[in-house]
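A protein chain is absent from this complex, but the other protein chains hold their places.
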Amino acid sequence: MKRAGFTTRWLPILLLLPQLAVIIVFFYWPAAQAVQSSFYLEDPFGFGSTFVGLDNYTYLAQSAEYAKIARFTLVFTILVTFFSLGLALLLAVKADKVIRGAKSYRTLLMWVYAVAPPVAGFIGLLMFNQSWGPLTELAKSFGWDFALGVNSTDTAAAMVLVSVWKQVPVNFIFFLSGLQSIPKSVREAALIDCSSAMRRFWDVTFPLLAPTGFFLLIINITYALFDTFGIVDVLVKGEPGNNPLTLVYKVYVDGFRGNDMGGSSAQSVVLMVLVLALTVVQFRLVERRIHYT
Amino acid sequence: MTDITPNQPPLAKRSLKWSTVMDHTVLILGSLFLLVPLLMVLQTTSTPDLETIKNGPGLAIGDQLDDNFMAAMFKASGFSGENTGMRMLMNSMILGIGFAIGKIVLGMMAAYALVYFRLRFATFAFWLIFTTLLLPLEVRILPSYEIAQKLGLLNTYTGLIVPLIASATATFFFRQYFRSIPEELVEAARIDGAGPVKFFIDILVPLSQTMIAAMFIIMFVYGWNQYLWPTMVTTDEDMYTLVRGIKQLTQDLEGTSIPEYGRANMLALIAILPPVLIVIFFQSWFVKGLTESDK
Partner (left out) sequence: MKKLTLGTAAALTLMANTAFAETEITWWHGMGGALGDTVNEIAKGFNASQDEYKITPSFKGTYEETLTAGIAAFRAGEQPNVLQVFDAGAATVIGAKGATMAVQDLLESNGVEFNIEDYISGVRYFYADADGKMIGMPFNSSSPVMYYNVQALEKAGVTPPKTWEEFQTVTAPALKDAGYVAMTQSHLPWVFVENFMSRNDMPFATNDNGYNGAEGTKILTNTPELKAHFTAMADWKEKGYFEWFGTGWGDNQTPFEEGKVGIWFGSSGSFGGLSKQDLPFDFSATYLPYWESVTTEPKQTFIGGAALFAMAGKSDEENKATTEFFKYLTSPEVQYMWHRETGYVPITTAAYDMAKADGHYDRFPAAEVGIQQLSLEASENTRGYRMGFYVQIRDVMNREFGRIFTGETSVDDAFNAIEKEANELLARFAKTQN
């Protein structure tokens, strides 16, 4: 740790205590129960149960459908993260540049932020309705016979679009405030040093946005993996069918919807381990390069 | 891209204009992409439900706005008559604000301890907290429910709020932020003889205003938008939240009835308003804060 900081003994412990208490009671305790029940097949009401060792895990490992869902989740997460960050960055850079109407744009671009994921899903259903959805019509006018819920590629496209739609404003707000916190002196220096706007962006602005970007990257990956649940649930109309699914939705389908406690707990544990690994790697790779000024 | 910022001395007047037009085009397209769907939802709240079901959103503004608004706000859809739009609005508000404040207070305290103190188990504590970013409440909802019950938290605001707080986003955010604050600040404070509590309250908290505002927005909206946990933990109708109310209105089994789309869509729009107002309110405030610190 680079921070020298204070040396008081009891204060930090006192400060950490509430957070740790809440986490231990409402996170680790239930999580431990999930790990435990991943080794059992149990009646959800709690009457019968059989210890099955690693059966729940081997069942997942052998399931071709589960592998398919994992692959889709990966692609989905990459697409949602990339497009919602990219689009937001583009808009933020533009909003930072314009002088006239900057405030109106900022206000307009923030509205969607507040939409709840299931409500975003409902709006998606409205846009992609099979008989009159405006976006269905639009796709058809380009010769794309779009059918939400029938063709799994189309359904996937709708999921990505709605998820991006909902996430752009959050990223926009952060990028914009990141951009606006770049000191004037730096901007002016950059203006003298490099003449190309593109180079100026990549050499000066982008590195300075890196801490914001890293934070947003994590937030967006978590969003794409987990918080899109409500969107997926509504867009598939509550029926997995032949639709593409994400890993979290699968946990919900098997655990919450299908009452397969053991199977869904094993999935939660797999998910936990996967994301933990991902985060550690991210930390190692990215945090080293980011300069905190 | 021929991208030239307006504050650059004009090389040629034409290219300058061209880039401004480009900027505005991008921003207008972006705004349309985000807003048109909402406008379409608004339109459907003005037409009869049957019309919406048959033809979807259109251009005509109907005469149902008033009725749908009244129904959304004041008509109860439950047994007790207590879950009106007003009541649900209030519950969502309590959930959103309680959640946001809880997260920020706990998160700041924990982040402060992690960044500014020499703590033997700091890394361990950080990971202990940070791991909680990973597993959303949805996947551990059954054990969480049992625990909430054991603690007597069913049908209470505490039960609604506290289990949701058990994740690290705020702590993580404040940690990142504190680490970006110049170290000289602590040094200076110590030379001035300020203790850790004084430093926290007098220097760090005011300095973090903008971050707090940002966190408040994120957390308020997150809490506001919860669905599954509130459904589980509350059974009393006077505890229902808005998102739950919306889902209740749109539910239909086997085509037995026609859902009240107009009312549900109106409720959805009403549900968007408070967070948007908070976002807009805090936005101008924290952008101002940011530019002021930039002298």
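In order of appearance the chains are A and B, and numbering begins at 1 in each one.
Here is the rule we go by: contacts are C-beta pairs under 8 Å (C-beta built on N, C-alpha and C of every residue); 3 or more make two chains touch, one makes a residue touch a chain.
On a predicted model such as this, the values are computed, not experimentally measured, just so you know.
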Per the touch definition above, residue among A:8, A:107 or A:151 touching the missing chain: A:151
Absent chain, residues of chain B that touch it: 50, 53-54, 77-80, 141-142, 145-146, 149-150, 152, 154-155, 228, 231-232, 235-237, 244, 247-260
Interface residues of chain A (partner: the chain not displayed): 41-50, 52, 59, 65, 130-131, 147-152, 236-243, 253-254, 256-263
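Throughout what follows, only the chains that are shown with their structure count from here on.
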Rounded Å distance between chain A and chain B, as computed from the means of their C-alpha atoms: 15
For the chain B and chain A complex, residues of the former touching the latter: 1, 3-8, 20, 23-24, 26-27, 30-31, 33-35, 37-38, 40-41, 44, 54-57, 105-107, 109-110, 112-119, 122, 125, 128-136, 138-144, 147, 151, 162-163, 165-169, 171-173, 176, 179-180, 182-183, 186-187, 190, 195-197, 199, 210, 214, 217-218, 221, 224-225, 227-228, 243, 246-247, 250, 264-265, 268, 271-276, 279-280, 283-284, 286-287, 290-291, 293-294
Chain B contact footprint on chain A (complex, rising order): 1-8, 11-13, 15-16, 18-20, 22-23, 25-27, 29-31, 33-34, 87, 90-91, 94-95, 97-99, 101, 103, 105-119, 122-123, 126-127, 129, 131-134, 165, 168-170, 173-174, 176-177, 180-181, 183-184, 191, 197-198, 211, 214-215, 218-219, 222, 226-227, 229-230, 248, 251-252, 255-256, 261, 264, 267-268, 271-272, 275-276, 279, 292-293
